[in-house]
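Moving on to chain A:
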Amino acid sequence: MKCILNTGRTVPQGTAVEHKGSDAYRTVASACFLNPVDMMLLGIENGARIRITTLTGYVVLTARSAEGVTRGEIFVTIGPYANHIISSETHGTGMPDFKSEWVDVEPTGESVRSVGELMEEIGGLRYDPE
Partner candidate 1 sequence: MILNDVVCPFCGCLCDDLELEVEGDRVVRVQNGCSLAEATFMNDTRLPAPIRRTTTGWEKISYDEAIKETADILKDADRPLLYGWSSTHGEAQSVGVHIAERIGAVIDNTSTVCHGPSILAIQEVGHPGCTLGQVKNRADVIIYWGCNPIEAHPRHMSRYTTFATGFFVPDAQRERTVIVVDTRRNDTANIADEFLQMEPGGDYAVLSALRAIVRGKESIIPKKVAGISKEQLIRVANICKNAKFGAIFFGLGLTMSRGKYKNVRNAIELTDELSRHTKFVISPMRGHGNVYGSNEVFTWMTGYPFAVDFARGIAFYNPGETTAVDILRRGECDAALIVASDPGANFPRVAAAHLAKIPTVLIDPHVNATTALSRIHIPCTAAGIDAAGTAYRMDGVPIRMKKVIERGYPDDAEILKKIYDRLNGEMGS
Partner candidate 2 sequence: MTELLVKNACVIDPIRGINGDIMDIAIRDGRIVESVSDRAEVIDAQRCLTLPGGIDSHTHVCGTKVNFGRYMSPEDMRAGRTQRRGRMHVTSGYYVPTTFGNSYRYSAMGYTTLLEGAMAPLEARHTHEEFTATPHQDMMANTLFDGNWAVMDAVREKNVKKAAAIVGWTLNAVKGYGIKLTNPGGTEAWGWGEDLTSIREPVPHFEVTPAEIITTMIRANELLKLPHSVHLHCNNLGKPGNYQTTLDTFDLVPDLNPDRQTLYATHVQFHAYGGGTWRNICSKTEEITRSVNSKPQIVMDMGQIMFCRTMTMTADGPMEFNLHCLHHNKWSNHDVELETGSGIIPVTYSKKSAVNCIMWAIGLELALLTKSPWQCLLETDNPNGAPFVKYPEVIGLLMSKRYRDEECATLHADTEGRTSLWALEREMDWHDIAVMTRAGQAKALGIINQGKGHLGIGAEADIAIYPIRTDSVDPAREYRKVVEGFQKTSYTIKRGRVVSRDGEIIVDGANTTFWVNARIPEDLRVDNDPEFIRRFQEYYTVRMSNYPVQDLYLPRGRRVDTEAFT
């Protein structure tokens, strides 16, 4: 299903923002909010894994039903999950398309990666505090 990716701040994201290695942060940053009708069309339940693909790449997120999201839109909190698939093109403004990236949404059996795994995928190395 083709959707527009919207991103933004949320309270749970804000409270966990300085704990990016935590499970709490993984849960909020990898949640993807969809309109219930769109979820029905995709044939998925709350908590199901979905694979979001753009020209940049793909990421696996957890689907969450939200009445407030319009059909054809998905909402993901700002952070490394959304950024994993957002293009770095800024159209000469310095600002990427954080709220208007076209994405493909499909159900998947893959699991949600950790922030550390995402960073390692782009050349980083996780630091695990003792």
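The set was built so that all candidates are chains of the complex that A comes from, given by their letters.
Here is the rule we go by: a residue touches a chain if its C-beta (ideal position, glycine included) is under 8 Å from a C-beta of that chain, and two chains touch if they have at least 3 such contacts; residues count from 1.
Remember, predicted model here, so these are calculated numbers, not experimental data.
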item	value
Complex partner of chain A (touching, any copy) among 1 or 2	1
Contact footprint of candidate 1 on chain A as seen in their complex	4, 6-11, 14-21, 29, 56-57, 66-70, 72-73, 75, 78-80, 83-100, 115-116, 118-120, 122-127, 129
